[in-house]
Structure formats: structure tokens, C-alpha cells
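With one protein chain removed, the remaining protein chains of the complex are shown where they sit.
Naming follows writing order (A, B and C), and every chain is counted from residue 1.
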Amino acid sequence: MTHLKLLGTTALALGLAAPAMAQEIRFMCYSDGNECEVYDDVLTRFEAANPGVDVIVDVVPYQAILENLPIQLAAGSGPDIAKVTDLGGLSQYYLDLAPYIDRAYWEASFGDTLGWYRGAAGGDAINGMHSQLTITGAFVNATLFEQAGVEMPGADATWDDWAEAARSVAAATETPFPMAIDRTGHRFAGPAISYGAAIVAEDGTPTLSDEGFAAFTAQFVEWNNDGTMARDVWAGQGGATYQDAAQEFINGELVFYYSGSWQVGRMDSTVGDLFDWQVVGSPCGPAGVCSGMPGGAGIVGFSATQHPEVVAAVIDFLAQEDIYAEVTARTRNLPAHLGVAQAGVEFEGASPAAAAALSAFAADLADVAPSAFRYQGYANNRAMFGITAERVSQAIVGELSVEDAVARMAADLEAALADAQ
Amino acid sequence: MVAIELRDVRKAYGQAEVIKGIDLSIAHGEFCVFVGPSGCGKSTLLRMISGLEDISGGEIAIGGEVVNRIPAADRGLAMVFQSYALYPHMTVRQNLSFGLENINTPKPEIARKVDEVARMLQIEQLLDRRPKDLSGGQRQRVAIGRAVVREPRVFLFDEPLSNLDAELRVDMRGEIAALHRRLENTMIYVTHDQVEAMTMADKIAVLRLGKLEQFGRPLDLYNTPANLFVAGFIGSPKMNFIAGQVDTNDRTLMRLDTGETLRLPVTGFAQRAGEKVTLGIRPNHLCASDDGPVTVHVRSVEQLGGESYVYGQTATGSAITVHSPGQTRIGLGDTIRVGAPEEEIHLFDSDTGLTLREA
Amino acid sequence: MRWPGWPPTSRRRWPTRSKGVAETKGQGATAPAPPPEMTALRGAGDGFALRLISPVMRLVEIPMIALQRLLGINRLAWVFLAPNLLLFGLFAFLPVILNVAYATTGGANVMLADRPQIGMGNFERLLDCANHLDPNTCREDKFWRAVWNTLWFVTLQVGIMVGFSLLTAIVLNGKIRARGFFRSVFFFPVLLSPVVVALIWKWMLQRNGVLNAFLDWAGIGGYNWLVDAQWAFAWSVFLSVWAHMGFYTLILLAGLQAIPRDVYEAATMDRASPWRAFRRITLPLLAPTMLVVLVLALIKGVQTFDEVYAFTGGGPGTATTFIIQYIYEEGFAGSPRLFGLSAAASLLVAFVLVVLTLVQLWVNRKSVDG
């Protein structure tokens, strides 16, 4: 009885929290920097142009997008719009925007990235807008090179060359770590492809155990064990936990840091005048491929929404060239919008170093191997990322031999594919 | 008129029967004491009357109304507990008024009644204290006050004095007796102490193993105990018992197990020839005399000045206590002979324990 | 210095009068009653709290009295139990039942209706091992690594934690000034959320953390603790003991305070050495409390997850991956989400816990009765 009573009184108390809007659109957003703030800001313009529509940006921890959103969607209780990173994995819940938008404009503007949102089903639906294109690549502490008097390897230098150079720089400058790669299967995939891994074959068959993949795994484990790679990053964590090495790089403790374009803003604001840094793109593998991994996040609508036309309108609004350019500039991201990319983006308040870095990353897009694009668009890539991080770590800490780790990855992938059916 | 009637009252916990059919009637205004050794069921019986314990069989009537199905709160009784069971978080005043509040008594009336009871029990100065700040005797008074203030039909006391020291006990005994005289309510009082029973009761119910052994006035119980158990339980020091057998030929001759013989009164007892019997004599009726029929080896002697106790054994090991006024010359290790006047002898059937009394 | 609120020698016990014992107590003797000392909310606090809830309570009383008349006193117990049982039923038992349903299905769909029945398939998959002692030979090697890690962890953590809790409780039970203060100190970490606990120690132990700074200063030299499997494991045990021992210390302290002091005085008169007094008096009399502590610590130990997950993420490698983390990752955080497998694993854990608890109760049966 008390419960009912309590419920009654608090319902009154809470009543004012949710004014009933005619068309309330929920946008579940996460930020790596200021993305959600910027979206919230530009969407006020949309609201002004569309009276009666209220787009509420719910800023949630990334963990909520990654772990909870899929379950909510499955239970039919998701938001209307979300910013997601598991582009293909959630495709079954996406709203097809095609009936509400100008297909020609979208196809011209977003091209191949539209395919990433179609998942395993394929087809020609327009499911989402790639809002932030990223590409993996290396940050280098130029000051340390200068101090050590070591020549920086050139544009088509291999991973071996860079390892060699980074080691000698670290030795000369007493820097603790020559190299580091973020702990995620996504970052690992770039160099692996450069070493000849197919990962996702042209017919769409995934593999984590071909020769190229095994070769880079062996090389990476060796580098972790001989001190070339900062062991903390991969060995310090368990499971598929993400771990970066940005802090070490910012502190000047790291010579060569393989991360991605999203770190530019942070480097720009926190490194300051501690040292000079620059972006050198992705080194090449023995096979001559110099691929990074594309990636990023996109904005999608969900088919369970009450107001599909409004959802489509919101996303279409964000996809307009001027808005897209503005958001890209303010959030310091690489544009996936081809028109915006062609026109070039004037990054707001970016230092010359940051601007140079962003252009370097943009230029590196050309080197991205087709299999890297296929991997990014592959529906089960998240499972593969997890398997990579987990098993490679085990090989590094010695729980598994490299051969066993590769065999386990193959088995895990097989099981995951079977379960995902 | 608040008489209490128990008719074949029974209580069982699963298979174990703890009250085995008790019939009892307590008249209005009587002070009735339930006495018995531990485990005899006296507290259980009290709790059944109070309504705190269910009744498995039979019925209990209070004031003519069968209360078997009436919950404790509605029986119009008040109870004083062994541990006092004062509400530790309430002041004395709150303790006293709690019950009145529960029956929605108006506030001024509560205050009036509490003050009146406090005055009566001389606890006025304690009203704002909490139980933990009171002495044992004070707590006892508060516990009684809590019972009194609600003006119940019947008072129940569950060993209320057992947590007090000897001196205080005697005082409280008197006060409870005085309270009874003053309120003239029916009271039921449970104790294991027969002295309390003897000094306070109008009627005593002696219980053993869930059965009523005897119910009557204190002196009746003392003078004419119904059986061996009551005889042994009532009276202090305990009655002396000597086992023996009635001579097969002579009904008035008793052959003690010690080998000695004793002459029984010709009238008054219903013993049969050859029957196994137990002789009972109260210590104060025994006296040492050279022609006494029983030989006693003295084990210890207590000289209290005004009176003296001699403890000894018969040849077969039965304990014998002799109580005599004044001082005695009997010493440790002596062997004495003792006897008693015929009219003070009790005789029991050794098998049934029942008093052998002439019909 | 005395802390407000608890006199150092206070003994919060009532005169224990359980049925049956009462009548044997002091045949005609005059045992002075132990004062019924109670630490209830005092004075203004009491009145205030009561006045606050009394209107609601009075309102509830009306239907409750009706129910009492209807049901009688003992059956009224169910009414008191009902709200709690309802909550338990909905949010504890029902999920477990659903988990059983999940455990027999496969695939990655969330809704039960969409999931194919695979019978005992998930259990077979979990238990499929060439050699159960070597996780590398198992189909679900991560499960078995987690199992063995958990086993080690629980053994060490429960042993060390109960040991230190007992030690602390004994020290606190002595004649200590400011006992209340110290008691609170040891209890304090219990209040920290697991994530905060992990964060604090991560911050202390990181490569450039304060511990390494101290070791460098002391000339011992720092160490990269969390990259070393053994050390990471050891620190996980430490952190978990640090965070939880206060709770068990208090339970044990309550148990110690319930042992009457005169028993020790008697032992001293019998010339028992302190060690002997501990072995022959404290431990046996503490056994029932100890049992509760052990059962609770064991259950909670097996369920260790948040703090270690936030601390090491289960690494290095799988060195600190415990069973609940495995369940969480397989069923919730991982991809694809294997709800069936994770539900099956959770049922296995619950089963093992129930068995372990029963074994503990059975083994300790004697000492508890005694």
C-alpha cells in the first residue's frame, strides 16, 4: 500500500520533468570531444525551422552505446536517433531513410560509407550518415627525433624501419617507450593488412588466421617482449578492454604512437609547447601495402520510432553540406561527406600542427586497402576486434604461444560466426 | 465477577504434549499461584491464559466467557514479565501510557492515570527516565505499574521476582500482596519458589510435567498434601521420606528399608497389609529421642542460634533433616535416633505416590 | 579521547531469555538481571523520526488490524513478508528462471522467443575439455581460466581477509582508546564504490604512481605492477581485502563482544595462556559468527567483479579475469552476445555456490551446535 502511495506522490513530483511534446525526438549521443554539444547547438536551428519538433540530445557514456543500446533496441525501447560505432552490427534496427530524402544527394555525398550501414543484409537502403570519418595513423614525437639526431624514416618506410628508428631514438633520449599501438583489434588491423592479412576477403569471408595476420601477430608479440612496444598498453588490460597510450605520448614518454585522426584535437590542446609532434600516416608492411583502418561513427535512425519522417528530416538536416561542414570544422573531424571533403574544411581554432596533422590523415585515406574498407563495413567486425585484442594480449603475456593464439582466434571467429547466425 | 475457569486445557508442540489436561477454577478476587519445578508448564499455562500462547485442547473461560479464540489484547488482562519487558526506548511515562494510547484513551486521562499509578507505586520521580537508568526494584515497580494502569480484569505475573536479590524480593512480595488487597482483582502468579507461593497465595496450584498435582489453600497443601510430590515440594526444608513396607500381617506395623520398624497410627491411613509405602515427616516434627524408631548418622549440623538443623542419613542412605528450635548438642558424626508424633506422620503409596488417607 | 556514542565497554545485549531456558534459570537463586541496555535512537532523534513516519504508519495500521483479525497473528507474518517477497520474486527469482530458459537456447538474439532451443548445448560447450586442469585444452578456455583464477582468488582473498578481520576485531575488542574512531576507519572503505576503489588503487599503483615514487625514493626501485601477471593478481587480492575487510571485522567484533568477559577471567584463573584462551575459548565461541563470515565472504568472493574489472580489466592477459567477468563479457559486453552461454555459466556458478555453502554448513555443523 505504501508503494502505491509513494508512487503517487513522486509521480506528481516528477510530472514537471516531462512536458508532453507533440514530436519529441530522442537522440542518444556520446562524445569523444565536443560532438554532442555541437549537435545540440546546430539542432536548435532545426527546431526553430520546424516548430513542434523537439530534438533532445541525451549525452550518454560510450559504454551505454556499446553495451546497452543493442539490448534496448532488441527490447523495442531504444531512442529515435543515435550516434553509433557498431555500424553494420545494428543494421537490422535502422530506419531506411530513402523514402524521406534525396537519394541522389546522399549517394553522391556519402558514397561507399553508406554500405557500412547495410550490414550483412546488403541491399540499397540508406541507413545512416557517417558523421565522423576516422583513419588510423601514427603520431611521432619530432622533438625526440631531433634530439637523438636520428633521421625520420620516409613516406614509404616499413614498420620495421620505424621500429628500428624509434628504438634508437628512445635509447638516445632515455625515453621509456619506443612505440605503442592502441589496444583494440581495430588499430591492429591496419598493420596486419599491411603485413598481408586479408581479414575480410573479397567474397566477404572473414579470417583472423591467414599468414599475413599471423606474421604481424608474431612480430607484434616480439616487439612487446623486446621492449619496442609499450607493454603496458596491451599487457596491462584484460578482455577486450580499450586502452590508449595518448597520455604517454603527451608526456613525451613515447616516440611513435599508432592511433588515429580523432586524437588530433587532444594532442593539439594538451601537448602545447612540450615538443613538436607530427602525423606520419601508416607505415608499410613487407608486402608493400601501407594501409590504415578507416572508421568512425555515424548517425542513424531506428525503425521503431514513432516519427520516422521527423527522424529522417533531422538526419537529412545534419547531412546537408553546410551543416556537415560546420560540424566537422567545430569538432575537428575528417569529413566523410565527399562534397565537404572536396571543398576542404577550415578547422576552427586549430593550430598549424593540428591542421597539418588533419591534412596528413586525409591524404593517407588514399592508401587504405580495399580489405580495410571491407573490414570496417563488415557486420561482425566488432566480434573480430574483441577476439584480436583478447588473444593477442594472451600471446603477449605468455598465456598462449603465438601459434596457439592464432589458432584460438580462428576457432573463436568460427564460433562467433556460428552464434551470430 | 471475573472468575477464571480452565477445562481440560491442553497444549502440544507437535508430538510433545506439555500441558496434559488441566482443570482449574479461580474465583473472583483470588490470588492464585502456579508453582512447580522448571519444565512443569506453569509459564506455558499462564501464557495460554493470557492469550500469548494458543490452546491445543480444552477451553479457558474468563468471567464466564470462553476466550480460546480471543486474542491476548482483547482478554482484558495485564501481565508482568520475568524480565519486566519494559520498552527500552521509552521513558517510564511512555511505558506506562503505551497501553492506554493503544485503546485511544484521551490524553488528559492518560496523564491522570499514569500519575495516580506512579504515586501509588512511588515511582513519580522516575517518570522521565529510561529503563536502563533504573535499578532492578524500580524496574519491577514500573512493570507492575504498566500492568496496573490499564485497570485490567486479571493480573498475570510470570516469575516477576526471580531477577531480584533476596531482600528486595521479600519487600516486593509484600507490596504485591498489598496491591492485591488494595485492587481486589483476580491475580495469577507463576513462581518456582514455594516460599513465595505460601506467603502470597490464596490458592496454590502445584504443577508437574504438565499436570495439576494439587490445588488448594496454602496450609491445606502443607498439611494434607495430595501426594509425595506436593509433600516434597511444599514446605522448607523439604519433608523427609523413608521408604518401607507394611507388614504382611500387621497393618499398623511398617518395616522400613533400613530394617527398623515403626508403628503407624491405627486410624487415618488407608494402607493395606504388605503394601510398599513411603513415610513422610516434616523436619520440624522430627525430634531426637533415644527411643526413636529411626537411626540417623549425622553428616552436618547448622547452628543458627535460635534454631538448628541436623542433616543426616538413614542406614539405607535416605537424607534426613531434623529442625529444632533453640540450639542442639548433637555433633558431627553422632548417631542419633529420631521419632515423630503419630499425628504428624504422612504416608504415601510408593508406587502411585498418592497419599494414603482414610476415606 | 572518547568517541561520542559508544562507551568502550558497552555491551549491547539484552538479558537473553529464550523459552525453556527461563525456567531453568536460577532455581530460587537471585541472579541479578543484566541491565537491558539498548542503543535505540535517542531523545530528539527518536521522537523526530517517529513523528515523521507515524502518520503513514497509523494509516497502514487500519488495514493491518483488519488483516490481523482475519488471519491471526502467525499468518500475519506473510503479510509482513509480502512486499519483500514480491520484490524478490520479480527481480531476483524471475530473472533466475529466465536465465534457466536462456541457458537452454543459443544464438545472439535478445528475446527468448527468437532463440533456438539447444538443450544442454551451452553446458556441454562450457564443460568440453580434454583436460579440465589445463584451460588450453578446453573449448571455452576463457571460462576455465576464469574458473581457476577465481578459485585461487577466493582461496587467498577469503583466507587473508578473514584472518585480518579477526586480528583487527581482536585488537579492537581489547582495551583501546578511541575504539569508535578506529572501528569507523576500518569500515570506511566498505562505503566506497567498487569503481572508486579500483580507481584509487590504480592511481596509487600506476607506473608513475605514488607507490613507485616512494620505492624509488627508498632506493628499492619502482615496478610496473599491473603489467606483471602475478603482481596484478596479488594486488587484486589486496584491493579486495582492503575494500571489504571492514564489514567482516564488524561482524566478528560483534561476535567477540557477545562472549562474556567472565569466561576469560575464569580462563585466567585457570592459568590458561593467552594463546590457549584464544584456541580453546575464543575460537569455539566465535565459531557460529565465523561460519556466517566465511559463508558470506565465500559467496561474495566468488562474485568478485566490479572492482577488479575496473582495476585491471581482467588482465594482464587473463590473469585477473574471474568468473563473473567472463559471464558479463560473454553475455553483455562482448560481441556477439552469447546470453545462453553466459546464463549457463551463471547457473553453474550459482550451483557451485549453493553446494559450497551447504558443505560449509555441514562441516561446521558440530562447532555451531556445540
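Couple of notes before you dig in:
Following the convention adopted for this analysis, contacts are C-beta pairs under 8 Å (C-beta built on N, C-alpha and C of every residue); 3 or more make two chains touch, one makes a residue touch a chain.
Definition applied: contacts and distances are computed from a predicted model.
Missing chain, UniProt protein name, picked from "Na+/H+ antiporter subunit C", "Carbohydrate ABC transporter membrane protein 2 (CUT1 family)", "NADH-quinone oxidoreductase subunit N" or "Heme exporter protein A": "Carbohydrate ABC transporter membrane protein 2 (CUT1 family)".
The missing chain, though absent from the view, touches A, B, C when the full complex is examined. Taking the complete complex into account, C:T282 is the one of C:N122, C:T282, C:T318 or C:S335 that touches the chain left out. Contact with the chain not shown here comes from a single listed residue; of A:T113, A:Q263 or A:Q376, that residue is A:Q263.
On the side of chain B, the interface with the absent chain consists of residues 47, 50-52, 71-74, 77-79, 81-83, 85-89, 98-99, 102-103, 146-147, 150, using the contact rule stated above.
Looking at chain A, the residues touching the absent chain are 2-3, 6-7, 10, 13-14, 17-18, 26, 28, 30-33, 56-64, 66, 68, 71-72, 75-77, 79, 85, 143, 146-147, 242, 244, 246-247, 250-251, 262-263, 266, 270, 273-276, 297.
In the analysis below, only the chains that are shown with their structure count from here on.
Across every pairing of chains, the maximum count of C-beta contacts belongs to A-C. Separation between the centroids of chain A and chain C, computed from CA atoms only, is 40 Å.
With centres defined as mean CA coordinates, chain B is found 90 Å away from chain A. With touch defined as above, chain B holds no residue shared between interfaces to two or more other chains. In chain A, no residue reaches two or more other chains under the touch definition. Residues 56, 60, 63, 83, 106-111, 136, 141-142, 145, 207, 224, 226-227, 229, 312-321, 325, 329, 332-338 of chain C are the ones touching chain A in the complex. Those residues of chain A that touch chain C in the shared complex are 1-3, 5, 66-67, 70-71, 74-75, 86, 89, 231-232, 235-241, 243, 380, 382-383, 385-386, 390, 393-394, 396-400, 404, 408, 416, 419-421.
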